[in-house]
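With one protein chain withheld, the remaining protein chains of the complex are depicted in position.
Letters A and B mark the chains as written, and numbering starts fresh at 1 in each.
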Amino acid sequence: MADKEKMTIIVFSGEMDKVIPAFNIAIGGATSGMEVNMFFTFWGFNVIKKNEGSIKSKGIMRKMLNFMNRGGAKRLPLSKFHMLGMGKWMMKKLMKDVNSPQVEELIALAKESGVKFIACTNTMGLMGITKEALIPEVDSLAGVATYVAHAKESKINLFI
Amino acid sequence: MADKEKMTIIVFSGEMDKVIPAFNIAIGGATSGMEVNMFFTFWGFNVIKKNEGSIKSKGIMRKMLNFMNRGGAKRLPLSKFHMLGMGKWMMKKLMKDVNSPQVEELIALAKESGVKFIACTNTMGLMGITKEALIPEVDSLAGVATYVAHAKESKINLFI
Partner (left out) sequence: MADKEKMTIIVFSGEMDKVIPAFNIAIGGATSGMEVNMFFTFWGFNVIKKNEGSIKSKGIMRKMLNFMNRGGAKRLPLSKFHMLGMGKWMMKKLMKDVNSPQVEELIALAKESGVKFIACTNTMGLMGITKEALIPEVDSLAGVATYVAHAKESKINLFI
């Protein structure tokens, strides 16, 4: 009865320009009193992988994949206008100008407002990512059945 | 009680091939009696920025960003098969062949069928876009709290 209204967002993309609205919507939902779950999957793992260090994944291909996606909220590219990294640098600068929070700050804001971070176990298996490689803000690991259970009770479902 | 069923679409993308289904779904919803709100954000602003003229944004970087995204429904690229613009030209030609409406016409059709256009104030702040740079079809400006309020009452929520 007194259950909170729910929002469930799949964060599939790992680009800064897509991750930012995902966090803004999640924080907006939590701030307005909703229970918000963010499911990180595929390229979205770039957000929840630690910035530092290498990942001890098994096999040369997983090593390569993890190196190329070595993740960390600071390293997210833009989906457009890379321009040898200038697009991203410019976007970060613009955000700073208007005091718009960077992804690292959005992660902190999301946690403060009660947003839950769930990491997709399928992706972890596929990419050889272990729990240790993830930032401590991740609340739990789960598969698609858990996603469906949350999503079908949610007022807002998004795939970003 | 007599409230209309609602649909809320976030138009994040600015590419022609993604914008077209967004409009088709919006118009389809409105035609079937739903109240439809389209929230334009980020690259989606390319749809609701005026075709003509330059944008008086402050600072060289915002000027550049706005020049590169100088927007206007006529200028939207394709997300794939650009082929030096040929992909887009071809797609427009194909659409004309089967009397499929172009983006400018979809904007008009959407307005006729009662779809509301909402421009994201966060994006406007970030990119230095003023209300004057937007097409007159935009009904209102709003932030994420307004989005969440609409979305949680909507039967259909999409992020495109």
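Everything below uses one rule, namely that a contact is a pair of C-beta atoms (placed from the backbone, for glycine too) under 8 Å apart; a residue touches a chain by one contact, two chains touch by 3 or more.
Owing to the predicted nature of the structure, the values given are computational and were not obtained by experimental measurement.
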Residue, one of B:74, B:131 or B:155, that touches the chain absent here: B:155
Touching residues on subunit B - with respect to the absent chain: 5, 7, 17-18, 21, 24-25, 27-29, 31-32, 34, 80-81, 90, 93-95, 97-98, 100, 155-160
Contacts of subunit A with the absent chain, listed as residue ranges: 10, 12, 41-43, 59, 61-62, 64-65, 68, 122, 125-127, 143-145, 147-149, 151-154, 157-159
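One rule holds in what follows: only the chains that are shown with their structure count from here on.
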Distance between the centres, which are taken as Cα means, of subunit B and subunit A, whole angstrom: 25
